[in-house]
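One structure is given here, and the rest of the page talks about it.
Heads up, one of the protein chains got dropped from this complex, but the rest are sitting where they should.
When the chains are written out, they are named A, B and C in that same order, and each has its own residue count from 1.
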Amino acid sequence: MLKNEKLSDEKFQAIRKEVLESWPTGAEVDIDEAVEYHKLHMADRNVPKRFLRARAEGDILIQPRAGISPINACIDLLQHLQDEGLADILPTSVDSYTRANRYKDCEEALGKSEREGRSFLNGLPVVNYGVKNLRKLVESLKNPMELRTSSVDARLSAEISLAAGYSAFIHGPICPTMHYHKNAKLGKAAEYYQHIFRLLAVYTEKGVPMTADVFGTFSNVGVPQSFIFSNVIIEALMAAAQGVKYIWPNVIMQGNLVQDVAATQVLPGLVQDYLEKFGYKDITLMTIANHWTGPYPIDPQGAYALDAINTVAAVLGNADQIMVKSLDQGLALPAKEANGAALRFTRLMIDYLKKQKVAIGGDDLEIEKAMIIKETRQLVDKMLEMGDGDPIIGAVNAYEAGVMESPFSSNVNYNRGKVMVARDSEGRCRYYDIGDLPLSKDIVKFHQEKLKDRIQKEKREEDDINLITDSILSLSRGYLV
Amino acid sequence: MLKNEKLSDEKFQAIRKEVLESWPTGAEVDIDEAVEYHKLHMADRNVPKRFLRARAEGDILIQPRAGISPINACIDLLQHLQDEGLADILPTSVDSYTRANRYKDCEEALGKSEREGRSFLNGLPVVNYGVKNLRKLVESLKNPMELRTSSVDARLSAEISLAAGYSAFIHGPICPTMHYHKNAKLGKAAEYYQHIFRLLAVYTEKGVPMTADVFGTFSNVGVPQSFIFSNVIIEALMAAAQGVKYIWPNVIMQGNLVQDVAATQVLPGLVQDYLEKFGYKDITLMTIANHWTGPYPIDPQGAYALDAINTVAAVLGNADQIMVKSLDQGLALPAKEANGAALRFTRLMIDYLKKQKVAIGGDDLEIEKAMIIKETRQLVDKMLEMGDGDPIIGAVNAYEAGVMESPFSSNVNYNRGKVMVARDSEGRCRYYDIGDLPLSKDIVKFHQEKLKDRIQKEKREEDDINLITDSILSLSRGYLV
Amino acid sequence: MTINIVTGVIGSDVHTIGSKLLSYAIRKAGFNVTDIGVSVSQEELINAAIETNSQAILISSLYGHGELDCRGFRAKCIETGLNDIKLYVGGNLVVGKIEWPEVEKKFLDMGFDRVGYPGMTPNQVIEWLEEDLK
Partner (left out) sequence: MTINIVTGVIGSDVHTIGSKLLSYAIRKAGFNVTDIGVSVSQEELINAAIETNSQAILISSLYGHGELDCRGFRAKCIETGLNDIKLYVGGNLVVGKIEWPEVEKKFLDMGFDRVGYPGMTPNQVIEWLEEDLK
């Protein structure tokens, strides 16, 4: 039965056996051999170590999202993003078949690609390539690597990529369940991610530090940060329970400087508090600020501008890494040049800003911080309550009961469509309808007054539906409010 | 003799006669006819009116630097910057011959251009084209226009462009004298600019508002803002004395957010104080923030990044207009696409930021503001003292005596090479050597301690000359410090 | 008389925001909307339209496989007796940077009545519906 405690060695090995036997390349995975490989070949390309160095130097790292097939094209792409884009951490996104564990389909697509000379996969099928091939890619680059899947069951991808030299892995169970699947169940996903977190910890215990990049859930429509953070905290507690020592809590920039800085600044403290509450020690947290993950402007100048304000907020919020959005994000699959340009642009903005200590926001910032902290605690504490103290059981129960609801989730199991969000007159994200979220009356009132204020200022009708549409689309239209 | 008082009508007309007769197209100028033209055709394309509207709407306008020859190419360029770049105010920069009043050379160059099908002028020779031709250009655009020369004697360019439909004119006497000429004398330049300011005022008195865009002097090496502002104030007092009612004080962004915001915020108040002190009433001030005017990065992503941080500072500082630098500023003459992209980018950044009220800097900001105010007052008051209360006589005397010295000026008459500037550990601009500037000991100490702090932090040698070089070039290298 | 409409996201696409936003807006505008969610097949859309006696099907496709997923849809509608039904499609319909007029033409040729473009407002869709159905 699901429980937030460290997998026993037997259980872990039993799962691994099953997972590794599910596709031939699984046989290439040998943790001890992989640990040696990491120590010999990846020592200066280890994600957690790179972050510790950056923090000592007062630097902020950048990472794109990228991944294509076949592997040689992927190497070209990542080399470009590294050398021209100046990316510090290199990603590999897997394709949709891999996400769905349809390795057979990957194989067919790879064959067809070879025959027809063009790709039929929207990412790199890391499982099909296997450890040996993937190591070629890893060795062709000089920077550390993170694997990016958004699968409910990403276990084999994790086994293979970590053995191949990757040292960070994205996601816990929540985001893939809420935003990438129609029917997935959170409880099942949580089991799968326990294995991945345990795997990261095992490597770390054997002397190869590995990072769990806990994303919580997407903000695609402009969601109050507390909602995202409550999910991040659950996943951080899950990772910590498996023994993970390097955790990346994520925050998504939403366009309002004060609110974004407030969020970025409070996130690590909030996560730390809960880790301590559960007695998890010696965990290093690094804050990952994401450029806005919702709809982007189609105009490349708009994308530059949105990347710019997101970068300012991330730097002023003391993020450790910025996840960079490509300039063609609003338009089509990122081309290498547009992705490289966005990275290089972000890198240079960081270099202009990183030595500047800028106090921002004043009392206004303090209010936003206090609200985020208070709201997050109410959400997390309710989940803990619903799990009798167990965060993951609590999260599953809360989501099943609709007490937690990810706005505009794709998953029919968890989308009651009650929670609705909108931006206030300064573009800050507020609850339009709180649905069944467990938030206290004063908080609800705070949000509603902010929205009322906008409705009045802009002389809108009380129930103007365009308020929601305008809020969701404003950044993609090239303005905030 | 030079004196800061309104030109008498006779004197004004006498000067005008001489100026207008200096080249045939001068005969096309008839102020009363031009006033009618403005009222009929330019009513919705008037610079001051456009600014008042923007301020009422909480908007910030953008303007590029641009101007090429022949006139049809210039029309194409400006239409592109207006339609694709979204420029609100359209500039026309004149060519170097026009700046030097060498209209005969312009004519030859225009002839040669026509014969050989390519341009030999680096701007539009507005005098040679004359009022009628220039009106074609003005009418081909839907936005208001400003003329940009940097001549010591720009009188005929002013007469012709304002008669043709322009409603703003850049510069007072200081910047052209210090940075565009080897031998010019400030006193003479001041006389020429009195005529231009009076001309702007006459139009305004006849019902066509016109703006004096007083630039003070350039910051190409990172000069403490107080130095620039003291020059701006002298020019504002000159303009006001001639009856100008719309004045644009300029501030140059230098890369440090807090210092730039402090400067942008205090500038209008400082100018207003001195205007009031001299009894000038009903003057509308609009703050113009310039993207960094010193060396730019060659890398276009660096230019985007520098434009970005400058734009953030300008918006948070409540500027009314941003003068936008093209993406190829560091490289070569701006191409229309690069200039348009920079504009559109800046426009979109403004639109993301303008509704956000962001307190920035805290006490740190207050200190910078206080320093700028105190320093500016000391410089201006010294000039007033040296002119027995007359700002322009005082400025001339101070510059002649070397009490004022524009760092890295091109003019042999005013460059003793004593004043030296550098950036502190946060990238703020400080005096490395105060030369003979009339600043009090506590101020000198403040600057020197800031630099000493950087020298220590970076473990440099006391007299490390690279501190100056690194300070001047840092932004162009893609970082602040 | 209320007009019935079916909305859904075709193929294995999980992008739900545009479709949900449209459903929300159209409903507010007085239409009766049945939103069958993400990752639906042509058959599911048609069945929903038959069941609800709908006059229009609004298909979203964001992930790039719209062309593949929508192929033959009009024919299948006619096959099942939905002769006069209005078919709209919208989103990021194709992979790669193809000019809009070309994209629109492609889908009009495939038998769609209206083709929605990225960044369009729900209001525009409502206008189309009112023009086409009232």
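FYI, a residue touches a chain if its C-beta (ideal position, glycine included) is under 8 Å from a C-beta of that chain, and two chains touch if they have at least 3 such contacts.
Here the structure is a predicted model, which is why all the values come from computation and not from measurement.
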Omitted chain - touching chains that are shown: B
From B:A54, B:A73 or B:I298, residue that would touch the chain that is not displayed: B:I298
Touch criterion as defined above, residue of B:V221, B:L257 or B:L480 at the omitted chain: B:V221
Residue touching the undisplayed chain, where the options are B:A14, B:A27, B:A43 or B:A332: B:A332
Of B:Y166, B:F229, B:F408 or B:Y479, the residue in touch with the unshown chain: B:F408
Absent-chain contact - pick from B:K182, B:K281, B:K441 or B:K459: B:K182
Touch list for subunit B against the chain that is not drawn: 96, 122, 179-182, 220-221, 294-295, 298, 328, 330-333, 408-410, 412, 415, 417, 465-466, 468-469, 472-473, 476-477
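Quick note on the criterion: only the chains that are shown with their structure count from here on.
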Dominant chain pairing [most C-beta pairs in contact]: A-B
Length of the line joining the C-alpha centres of subunit B and subunit C, rounded to whole Å: 54
Where subunit A and subunit C are represented by their mean Cα positions, the distance between them in whole Å: 31
